[in-house]
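The other protein chains are all here in position, but one chain of the complex has been omitted.
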């Protein structure tokens, strides 16, 4: 199986490196408009061909799959042409700029029998894999909340706001580990540097039961935080992705409703017990994902991070923007 | 100056202890409906008189000031009777249950020449004093955001939601250190234990410039967090109230707009420099506040944490509830 | 049972408070040379009698037990007189200034059928109780090392060096949880403020197997640390006493000898697994200890923190001083 890679900016080098280390895949060509970037790539991989013209990849009959690692506003056009030319696609998140674009690509891929994989890399980390396992076996019980913070200083994007930049990670993780579908979304935020490009935002997601989710995303924080609190009626979990060794902590803590209730009793009583931090595999998520993409193509199986998965995220992102433009109005999904 | 204290529940013992240590004040009587609480008090302070009837305090001609340390729904009635009986009042936050009640009490106190002090204790901590100092001298520059997290396991209240329980701390601190007035507020949240008593909530506050504030309050978090991020165009500050020694950190970090902007340049460039953690006084805030209350009465000066201060908080809290009841609608203040 | 307390300095107030809350004990008299200290005590406990003369306690026929909460150089004289006057004694650590003094007091108490309890308060904390439990069931396996750090800024003592001030805590804990007896000890240190009064010291303890223990004690550290690492061949434990919620962490980590060994293989292979933090009871250790002292006297049982326990610590402390005076020479115990 042969592969071409379009885009060698911030993330492209990781894509190239990982697909080159994947067995049964041969990376043949890398495309970018920036010659400086291609020059750097050539130093590392002198054996590949390089081009400024993506059509050299998309039209190449021997290429089976294309990785699209470009800004989101180019996704639709590139993906459509790739699919039309019978290439499987591995595409950066977020999938597309609009819901309609995503739906059209999904339909095209299905008609052609091609695979779309959205690069939601976090789903392949040891931490998310472990959290999904724990949620699946009911370790936390019924879920109360999902509260995520992803803040740091930069990197500012030119074309999308902080929600489109950072929240796809968290939306994809939440959708992956929580079975219920989000019902409504509201977003607040503001921009300090470029009009209509929010650099701080707060998103609330409602579900049909009383599960609530919240996302704090910020490009102008003095320190980096990446934490997710997941509260359930049995246990509570904190995932701190910046910890090296103890990324996940599960707390045997919670609340029980008091049977007798008076003005001097607490409404609830507290449970407090042990804490447990499971071992989390340290592996490069993108390597696992590249192998999974390859396997899906060889076996003809549909990946779980497919076009529909990506479409759900795009719906949420579009709803966020709509909410931002309408005073934080709650938007049905 | 003689003082009576109504309410000896969770916070009352601290009020009694601190006013008893304040010079020029004599605590004479403590009132609570709960005899068990009074019994405990008597062990510590056998010299005081105790009662179940608050009128014994409010009607006592020798008493000059009354501390009202009871649930919020009782505040208006107790405060009104106290003021009517010519007592200065020191009253728990939040001031009242409604805006109208607060306005009525303020008017009554002003007519009578009496002092109302709202017990926003945090305003008397070494940390908040230091932050106000720093903001006042412009150390952070123009403010971008104020982002607060105050979560822990419990204590559930019977009569108010998590916003009315926890957010008054943060609203009062924000109003104290930021000169601009909040313009609009939106609140999201949900309840898991008692209908219409939210145990998790997220509040966003808008100002007329592009300063934005956000408050994460949660009664069902497995760990306790009390942190506030304040971002400015010059510097950024993090206040972690759970740190013993380094509560405040000021980061010489920030963003500058790039003059030239292209698809391959970042929109902004980053500044990164030293970090500085100023010494913060370790003193009991309530002790300082009790002395300040006493001084205000002796000197006849109006405290900065007066009825109007309390009213602003009540307005914000009422707006939060209105927003919660209307799908997180943004409410003008 | 009636009790007198000699010494109301830094630690005395805690002793008085806890014994006053202990059932079946009546504190009757408190003695200190410092009238200012007694004045403070009188405010809290007006019902007690106060004196500057310890003989008023030691000679009082109605008093059954005496707590000796004075500097160590006074212990022998006070304890001897108390035992001679048929009082059980509860005495501060370290027990005595010399081995001979401790042996004489033990013999005297045994002859008289009196109880000596050394106030090694840490043995009654939830954390130490839990660690002993874990070691007893063999959770860590065969022990490799015990490595303790106890440093902070102050408090300087007048009469003893940092080892006599801080190490008794750690020696008593180690002796309590480790069955093997220390075989030899070496101490290094230096003084910066008062000649021959070391303010920094490092102590190494050898056992007959290859278990090794080390103690880092320091009065002039900018931050406070209280951590103990205990390594075993099955698991490893870290006790961080400054953590509120996760004081003890047990790591499923270790080393196994490689069977095949070459210049390119590692000598050992690494095991890495889950981490577990057991719930630790939050209770005031001194309260538990005061109850235990009372129970021992009523039941006539010998406490585990008895004179012999105290003597072992004194032996180690004296050996440390001898080592310090002889260039860190290793001293047999």
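Labels for the chains are A, B and C, by order of writing; each one numbers its residues from 1.
Basically, a contact is a pair of C-beta atoms (placed from the backbone, for glycine too) under 8 Å apart; a residue touches a chain by one contact, two chains touch by 3 or more.
As the structure is a computational prediction, the values presented were derived from the model and not from experiment.
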| item | value |
| --- | --- |
| Touch criterion as defined above, residue of C:101, C:216 or C:277 at the omitted chain | C:216 |
| Options C:193, C:304 or C:322, residue touching the unrepresented chain | C:193 |
| Contact partner of the left-out chain, one of C:28, C:51 or C:204 | C:204 |
| Residue touching the undisplayed chain, where the options are B:277, B:301 or B:325 | B:277 |
| Chain not shown, touching residues in subunit C | 9, 34, 144-145, 147, 151, 153-158, 184, 186, 188-194, 197, 200, 202, 204, 206, 210-212, 214, 216, 218, 220-223, 229, 231, 233, 236-238, 251, 253-255, 257, 261, 263-264, 266-268, 270, 272, 327-330 |
| Residues of subunit B in contact with the chain not shown | 245-246, 252, 272-279 |
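Criterion: only the chains that are shown with their structure count from here on.
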| item | value |
| --- | --- |
| Distance from subunit B to subunit A - Cα centre to Cα centre, in angstrom | 39 |
| Centre-of-Cα separation between subunit C and subunit B, whole angstrom | 43 |
| Geometric centre distance via CA averages, subunit C-subunit A, whole Å | 53 |
| Two or more partner chains touched - positions in subunit C | 245 |
